[in-house]
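Got a structure here, written out as C-alpha cells. Questions coming.
Here the complex is missing a single protein chain, while all its other protein chains stay put.
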Amino acid sequence: MMAFYFAQLVEIFPFFLKGLWMTSKIAFISLVSCTLIGLVLGIFRSSNSIILRYLVGVYVAFVRGTPFVVQIFIIFFIFPEWGIQLEAFPAALLAMAIMGSAFICEIVAGGIAAIPKGQWEAAASSGLTNLQQLRLVVIPQAMKIILPPLVGQYVLLIKDTSVVSVIGVMDLTRVGWVTVVRIPEGLMVFTLVGALYFMISYPLILLSNYLEQRMAI
Amino acid sequence: MLADFNFRVIWEYMPLFLTGVRATAFIAAVSITLALITGILACACRISGIKALKYPAIAYIELIRSTPLLVQIYFLYFGLPTLGLRIPELQTGILALMLNSGAYIAEIIRAGINSVDEGHIEAGISSGLNYVQRMRFIILPQALGVTIPPLLGQNIVLVKDSALLSLISVVELTRSGQTMTSERFMPAEAFLTVAFFYMCIYFCLKAFADWSQRKLIFREVY
Partner (left out) sequence: MIEFKNVNKWFGKLHVLKDINLEIPKGEVLVICGPSGSGKSTLIRCINRLEPIQDGQIIVNKVPVHDKATNLTKLRADIGFVFQQFHLYPHMTVLENVMLAPVNVKKIAKSKAEKIAMEKLEQVGLTEKSGAHPAQLSGGQQQRVAIARGLAMSPEIMLFDEPTSALDPEMIGEVLDVMVNLVSEGMTMCVVTHEMGFAKKVANRVLFMDEGAIVETGTPNEFFDNPKTDRAANFISMILTH
C-alpha cells in the first residue's frame, strides 16, 4: 500500500515543485515589498509628528492584534464588496505586504530609536535638515542594528506565505492539501511539504543566527 | 461602506461569536500551559550535556522553527489517522499548538538562561555551589525577569496562531466568522467583527504584558 502511494507521490512530485515555485515567488515579492514599505513606515513611526506616529501606530496595532488568516479573509472578501475583483494571487501579495510591512516597521523604528540623540544633535548643529540627518547619519548606523531581526522576520514571512493557501493560491501548502485528498498518506505528503519549506527557510535561519552573533560582539 | 454595515445581523450572530471567543480562550489557555511544560522539558534537554537528549531536542526545535505552523497542523491532522490514531480535531489542534509554541518557548528560556551574567555564575562556583544550586538560586531567578516578557509575547502569538485551527474545522472565533459568512454571505460584517474580538483579546493581553514588565523592572532595582 505504502509502496503504491510512494510511487504515486514520485509521479506528482513536479506538482510539488510548482507549489514550491509559487511559494518562492510570493515570498520574494513579499520580502521586497514589505521591506520597502516597512522602511518608509518605520521612518514615519519615528517622526516628530505625533499624528504620523499615531496613524502608523494604529495600523501596526491592527496588524499585530489580528491573526493573519483573518486579515486575508478580510482583504479577499471585502474588495469585491467595494467593486474591485481581486484574484487570489494579487490578494495574497497585498495581504502579505500589509502584514509584513507592519512588523518591519517596528524593527526599523526600533533601530532608529537606538541611535543616540547626540548623533541627531551633532548633525542638526551643522545645519543639516531633518531628512539629511536621517539619510546621512542615522539610517546608515541604524542599518547594522536592523539587519539581524530583519532577517529573522524574513524567515517568519516565508512561513506565513503558507496561510495564503486558504484563499486558493496554489502554493506549496495547498499542493499538499489538494494531494492528500487523492493520496491519503498524510504523513508522507506533509513530510515532503515540510522538507521543502525547511530547505528554503533553514539557510536564512542560519544567516539570522550568524548575524545575531556578530551584532553581539 | 460602513453605512450598509448590517449591525442587526451581527447582533443576531453574537452568541456564535461569543462561543468562538470562549473556545479560543480555552484553546489558548490549555495550549500555552502544555507548551510551557513542553518548552521547559525541551530546553532542559537542549542545554543538557547528554547527547541522547540534546540532539533530539535540537532537531525538534529546528524542525518546528523551519516549517510553517499550518503545515504542522495539516501534518498531524492528515498524518495521525494514517498511523491509526484517530484524534478529534480539537485535540489535534491543541497538540499542534503545544508542539509549535513549545519549541519557541524552549528557545526563549534558553536565551534567558544564557543572559545571566557570567560573573554571577563564577561567584556561585567560587562559593562552592553545585550546578543544581546555582540553577536554583542564581540563574533561574534572574533568567525569569528576562524570560517573562517574551513568554507573554509568545502567548499573544499563540492566540493568533489558534485562528488556523478553523481550517481543520475546530470550533473557535475565526470559524464563527466562516460560519456566518457561509450562512449569510456577509463576509465583511463577519470577519471585521471577528477581527474586533481578536483586537480586544490582544489589547487585554498586551496591557497585562506591559503591566507585568513594569512590575518586573521595579523588582530588579533593589
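Letters are used for the chains, namely A and B, taken in the order the chains are written, and counting of residues starts over at 1 for each.
In this text, a contact is a pair of C-beta atoms (placed from the backbone, for glycine too) under 8 Å apart; a residue touches a chain by one contact, two chains touch by 3 or more.
All values reported here derive from a predicted model rather than from experimental measurement.
Peer 1: Hey, which of A:L128, A:L156, A:V178 or A:I200 is the one touching the hidden chain?
Peer 2: The one listed residue touching the chain not shown is A:L128.
Peer 1: Among A:S33, A:Q141 or A:T191, choose the residue that contacts the chain missing from this document, as touch is defined above.
Peer 2: Looking across A:S33, A:Q141 or A:T191, the contact with the absent chain belongs to A:Q141.
Peer 1: Residues of chain A in contact with the chain that isn't shown?
Peer 2: 116, 118-119, 121-129, 132, 136-137, 140-141
The working rule: only the chains that are shown with their structure count from here on.
Peer 1: Quick one: in the complex, what on chain A touches chain B?
Peer 2: 61-62, 64-71, 73-74, 77-78, 81-82, 155, 159-163, 165-166, 173, 176-177, 180, 184-187, 189-191, 193-194, 197-198, 201-202, 205
Peer 1: With touch defined as at the start, can you tell me which chain B residues reach chain A in the complex?
Peer 2: Of all residues in chain B, those touching chain A are 1, 62-63, 65-72, 74-75, 77-83, 160-164, 166-167, 174, 177-178, 181, 187-188, 191-192, 194-195, 198-199, 202-203, 206.
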